[in-house]
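Heads up, one of the protein chains got dropped from this complex, but the rest are sitting where they should.
Moving on, here comes subunit A:
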Amino acid sequence: MSDVTFKSSIAIAETPFDRVADKGLQGLLASAPRLPGWLGKVALGLVVPFALLALWSYAVHQEWLAEQILPDPRLVYETTADLIATGQLPGELLVSLGRVAAGLAVGGGLGLLFGLAFGLFRPLDIYVAPTVRAICLVPSLGWLPFFMLVFGIGEALKIILIAKTCFLPLMVSAYEGIRSRPRKYDDVARALELPWLARVRLVVWPSILPAILTGVRQALSRGWKVLILVEMISSAAGLGYLMMWGRKAFQLDVVFATMIVIGIVGWALDYALTRFQHRATGWSFKTAA
């Protein structure tokens, strides 16, 4: 909102586009009850989930599917509450989050380094990058049989597969960030006699940070998905394991509870990162560089 205040204090040649746009949004929200802004947003965001829940209840009530296949939402709710109360769900969730964090740190970090290297050094880009990209484009599941034989089915396998998944988004975004960064600021850096380190830290890095954060978001959401897959294939802990266990025991309520948790946590992670991105590189959403 602060930018609107800034702009309105300028008398000369000011186009009120922002305020028009604001009104448009507010007009849409006006139909919702008078609530603080964020609360209204939350309420609007919950409309579709509740509609789905209603549909689900209706489907169960009408017995569209067998009870064993589509469990009652109330049962799923009780199961979820149960799993949380016994500490099993939080435990599995922590295991999964730990794996994703490790995989993202290793794979994302390497991807960032490779992307920066390819973006900065032309020979590397020409000799090495095509191979690396091709290797990455073989899906994680394609690598699984080989990885299983080499690394076994322990913890290393999971983290390596997540790392492999997180590698490409960060490599590509760092590379593209370097390649497409606005060169006009280099003149500024030179004219201001900035030493090499200051140039990288103050001019180059901030200009590619938006691309990198977008890469982190992609890496995280892909890593999250592949984690569940890996845990379903070989694991004795984690959300994917819990889901697999539910399937084998033919307890679809556990499966559904896990699905919902996976979805909500995945969304929350992405949302938190998006918020962070807006905070850290808010300028990039408003500047046509």
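Throughout what follows, contacts are C-beta pairs under 8 Å (C-beta built on N, C-alpha and C of every residue); 3 or more make two chains touch, one makes a residue touch a chain; residues count from 1.
Everything below uses one rule, namely that contacts and distances are computed from a predicted model.
S.K.: According to its UniProt entry, is the unseen chain "Deferrochelatase", "FMN reductase", "Carbohydrate ABC transporter membrane protein 2, CUT1 family" or "Sulfonate transport system ATP-binding protein"?
M.R.: "Sulfonate transport system ATP-binding protein"
S.K.: In the full complex, which of A:140, A:218 or A:281 touches the chain missing from this view?
M.R.: A:281
S.K.: Pick out which of A:65, A:113, A:126 or A:198 touches the chain that's been left out of the picture.
M.R.: A:198
S.K.: Among A:207, A:235, A:258 or A:277, exactly one should touch the missing chain; which is it?
M.R.: Missing-chain contact among the listed residues: A:207.
S.K.: Hey, which subunit A residues sit against the chain that's not shown?
M.R.: 2-3, 6-7, 10, 12-14, 184-185, 187-188, 190-195, 198, 202-203, 206-207, 209, 281-284, 286-287, 289
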